[in-house]
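Quick one: the structure is below, and I'll ask about it shortly.
Of the protein chains in this complex, one is absent; all others appear in place.
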Amino acid sequence: METKPDYLIKGGKRLDGRKLADWREISIKTGVIENADGSAQVDFGKTKVIAAVYGPRELHPRHLVMSDRALVRAKYDMLSFSVEDRKRPGPGRREHEISKVTAEALSSVVLTEKFPRAVIDVFVTVIQADASTRITGLNAASIALADAGIPMKGLVVGVTFGKIYDEKGKGYMAVDVFKPEDQWGQADIAYAKSYNDNKVVLLQMDGDVTKEEFLKGKEMADKAMEYTYKEMVKALKGKYEVD
Amino acid sequence: METKPDYLIKGGKRLDGRKLADWREISIKTGVIENADGSAQVDFGKTKVIAAVYGPRELHPRHLVMSDRALVRAKYDMLSFSVEDRKRPGPGRREHEISKVTAEALSSVVLTEKFPRAVIDVFVTVIQADASTRITGLNAASIALADAGIPMKGLVVGVTFGKIYDEKGKGYMAVDVFKPEDQWGQADIAYAKSYNDNKVVLLQMDGDVTKEEFLKGKEMADKAMEYTYKEMVKALKGKYEVD
Amino acid sequence: METKPDYLIKGGKRLDGRKLADWREISIKTGVIENADGSAQVDFGKTKVIAAVYGPRELHPRHLVMSDRALVRAKYDMLSFSVEDRKRPGPGRREHEISKVTAEALSSVVLTEKFPRAVIDVFVTVIQADASTRITGLNAASIALADAGIPMKGLVVGVTFGKIYDEKGKGYMAVDVFKPEDQWGQADIAYAKSYNDNKVVLLQMDGDVTKEEFLKGKEMADKAMEYTYKEMVKALKGKYEVD
Amino acid sequence: MRLIKMIDKITIKRIEDLLKDGKRLDGRKLDEFREVKVETGVVTKAEGSAIVTIGKSRVIAGVKIGLGKPFPDTPASGVLMTGAEMTAWSNNEFETGPPSPAAIELARVVDRAIREAKIIDLDKLVIEVGEKIWMVFVDIYTMNADGNLFDAAALAAMAALSTAKMPIYKDDEVIRDNLKTNLPTNGKVVSTTYIGIDGKLLVDPTMIEEKALNARLTVGIKDGNIVSLQKGGKGGFTDEEVETILDGALKHSKKLLKALK
Amino acid sequence: MRLIKMIDKITIKRIEDLLKDGKRLDGRKLDEFREVKVETGVVTKAEGSAIVTIGKSRVIAGVKIGLGKPFPDTPASGVLMTGAEMTAWSNNEFETGPPSPAAIELARVVDRAIREAKIIDLDKLVIEVGEKIWMVFVDIYTMNADGNLFDAAALAAMAALSTAKMPIYKDDEVIRDNLKTNLPTNGKVVSTTYIGIDGKLLVDPTMIEEKALNARLTVGIKDGNIVSLQKGGKGGFTDEEVETILDGALKHSKKLLKALK
Partner (left out) sequence: MRLIKMIDKITIKRIEDLLKDGKRLDGRKLDEFREVKVETGVVTKAEGSAIVTIGKSRVIAGVKIGLGKPFPDTPASGVLMTGAEMTAWSNNEFETGPPSPAAIELARVVDRAIREAKIIDLDKLVIEVGEKIWMVFVDIYTMNADGNLFDAAALAAMAALSTAKMPIYKDDEVIRDNLKTNLPTNGKVVSTTYIGIDGKLLVDPTMIEEKALNARLTVGIKDGNIVSLQKGGKGGFTDEEVETILDGALKHSKKLLKALK
């Protein structure tokens, strides 16, 4: 459809004017879904994602019940019109995979043993997609859990990073990729940590990088992650005690 | 495929020779499905529908069970060869919607509190379609319930009405629409009442009419409804006490 | 796609060199799936099928539980790449039917009353298909059940037979059909017996034969069946007591 | 549910007891078919249709013929598709939802009988090789299920097909009004079903008989030849029983053909 | 679950008691709509989009326009498809999975209002007769469900459609950047929903009111004409109530049209 651009970075500037280590504008709102026990909308540039949390509540079907702790269940989906070409409603294979890694990342911080036999349902919905939707959604989910008052060891915080090329084809690591970088870049990495203990709880990559490039990108991402974390804490001010 | 006719009424006569307030020949038979607890076949002209009732019986799945009354469940479907172009077997969106409004209309008369925890299953199957199938099916369902000896406050009775045009494009309200009127007419209205208390229990319209046209058509339909009701009572003679 | 061959037999020889009463090389291995309670791979020429048995084990969903005996459940499926044109993953109508007749044939010999409320799951998977897959799978299932130590009245043993034509179009009955014979022959018959009481427990035919042809083919098949039975017993030596 | 099953068990016991004296619950002889009735042309919207009644079992079959694209591997051949639904309204024990294995088996056994007997000349259903063909859909629905659905479904499908009319393809449109030409068919196939236990063989079983004796064999016959076989049920038949059933099927097939006219 | 239902029952009792005095739980008059807010252009990736808030109910609708093949029986017509999802995140009682009958009804009622009011000129969406057309997808999602989803969904769909831009088809490609031309639409349709019991009619019900009084009537209005009707719920309306509702819908439709600008 669209043709590959000649470069994704030129003279130190990315297609949207950012430098390599820059992240897009981040906006965070809590309590956006009145009916939910907790909710948040997080925007990374034009990527807008809403997360809503229901629970702890009774778990159906019964055979999923765990006698010693709660199940954290995540459902990631995109509005059909959040993307360029209409997405068929209902989750596909991509959505099922993202739901799985999202639930796993969140499970690393939720104190599930406080709610035996219950379920905590996290719904992540992409309203508008401009890349990094799973990470934006994971951040929203993390805040929505806090907004719901669910006890957690800490917040999960994520950013993406990737590898983009200049007009000579040389590759550079860059933080918080947006659509053309996701589509045409040489690597796209989703990355999240549990911020209490600084552990990697989500990491997914497509692309082709050396170990050194990967580590360099990760270091750049850590800075953006720290900023994101602070913004998240700010948004939760008064709702959730951290540190 | 087919082309729109120049008129649906001319010189006071509809395409099948009827006048505006005329309904098609109505035929009603009960006990047509031996295995069912109650059943009926109702024909409105070439539209032929069979309804079969099973119940009150045990309800599965258990989570649908209501402790204080029975669930009335309806399933409307069409034989694949009941229509011009073969219908794919199994219910689609249209069938699900009609099943819903059928169950709601029937629920308004069935004394569900007599059978706590049970289900009354009503199966409506279109054998041949020449428009007005949902209303023909609702009438058949109503009779099948009575045939099954299910206690009811009264019978649900329905007819359709619509708006059809003459050779000058002028619109007229007409009763009991058939296929070309349904397909090409300016409005198509499914209408049913609970005949004990004269309340509207089903009303669905597609089209474009003024309030006055609507009320006029409804008045015409009321006459056809009275006739239909009498035919239904006749068919049930000895099986079911009415009035 | 491919064109019909001029003959399937000529000068007494079938396309793969066999005579009418000849069966393909039979290979039987047990214990091929370590995790299963019992398993077997059976090859009839290039047709290779694996059967795995799990059970007796707890049965879900509960409403299928039988208070006086075990349920024998079979699931026949083909690897997507076991056939010329890729088969869509997941069972279709053909697979459901074969699963049903396989379960019924096996149920005739398993002493299900020994395991009330339980299920015995038999999974039959075609690794490579060169006709006669359901019968090859049934033999594998029979051995896998014995390998699992499930008590049985006897083994179920099957072979196929069919009708193939020579260059003049004359038909002959032949044993253990392979792909071109299945595809182009005049009849294809799947046939299995419970070998303890010599009863026909599976019989399916497509084609066109006289009664005499059928009985003749069946007689030829009985010889192949006896050989197959002996091979099966040999493969089970020491694992399962027969006769 | 439990109550019904208890009643079933009592009835099954009676069936077995009667059988020892060679008797059936409904008074029939072991090798006696119930009354068979075939009505055609029951749904005028269908290109062909029939209701078949065997005792208290009743099924309806309809034929729709529409345009389609041939399968890539048979570019010069029309397509036959057979479906069957064991409707939840035809018996208290049948359920709504996707086709059960039993309904799938029913459809496939009828399909094979029609296909293997070469009833429809699929080669004659080609409009443009590789591009446009006629697709013949036969759909069968149970209306009241009381056993031997196989034979009733085969009869209904056969009756619907042999009375079906061909639509006309003209100027890129399908015309279905006032059709005269028949769907081209070759002869007729019928099936006969037996159930059995311990050498007792019963033709045309009722539903409760099917529950009592669960070895079943359905034989499709055309022109005195066997064109399809389907063994079902958890029991087995001896070699002699199989032969007896084949002879019985050959005999009954003549009467069933008469019912088709 | 049980606890919630008990709370519901208590609230329903209060609703009924208040109703005897002509009062509603949230202090509104019987014939008073909640505040309505319409925001358009909320999702720039969509050709058209809107968020509609009615009280605490909020829905989002988006329009995507893509290439397609026309249906065989309407070769010179574009296609309109309307979907609705009652998302599990918009209310504790909604579930994930395939669309419920309620969600299907919601989509179909909105679809009919738009279709019967001839809002979109489908004839103008043809690129090549019989081959290439524009398909207009309207998808509606509940964001926070608190009753009267029918009217909110219709408003959102209408707002999204009337602000939607047409993509450009050029050199076999669809261009969606910097679009200027509007999707061709004719006028505006809005719907008004009443629920009732025993002569008491309430416009724009909340979710708990919908549980208390379950006869429902939704009236689609365009240019002062009735273009769609949908009765729901297990109760009924008298002839007089139906007429009163039609009058009420005609009245409210004017205000709703204003909210659309």
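Each chain carries a letter (A, B, C, D and E) given by its place in the written order, and its residues are counted from 1.
We adopt the following convention: contacts are C-beta pairs under 8 Å (C-beta built on N, C-alpha and C of every residue); 3 or more make two chains touch, one makes a residue touch a chain.
Everything numeric in this text was worked out from a predicted model, so none of it was measured.
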Touching partners, among the displayed chains, of the absent chain: A, C
Option from C:Glu34, C:Asp68 or C:Glu212 whose C-beta touches the chain left out: C:Glu34
Sole contact to the chain not displayed, among A:Lys19, A:His60, A:Arg94 or A:Lys223: A:Arg94
Hidden-chain contact residue, picked from the options A:Asp6, A:Glu113, A:Asp197 or A:Glu226: A:Asp197
Subunit A residues that touch the omitted chain in the full complex: 1, 93-94, 96-97, 99-101, 104, 107-108, 189, 193-194, 197-211, 214-215, 218
Touching residues on subunit C - with respect to the absent chain: 1, 33-36, 46, 48, 50, 52, 54, 57-58, 75, 79-86, 89-90, 121, 123, 125, 127-130
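The rule is simple: only the chains that are shown with their structure count from here on.
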Minimum number of chain-to-chain touching steps separating subunit C from subunit E: 3
Steps needed, at minimum, to go from subunit B to subunit C via contacts: 2
Third chains touching both subunit E and subunit B: none
Farthest chain (mean CA position) relative to subunit E: C
From subunit A, the most remote chain by mean C-alpha position: D
Whole-Å gap between the CA centroids of subunit A and subunit E: 32
Between subunit A and subunit D, centroid-to-centroid distance (C-alpha), Å: 57
Residue numbers of subunit E (touch at least two other chains): none
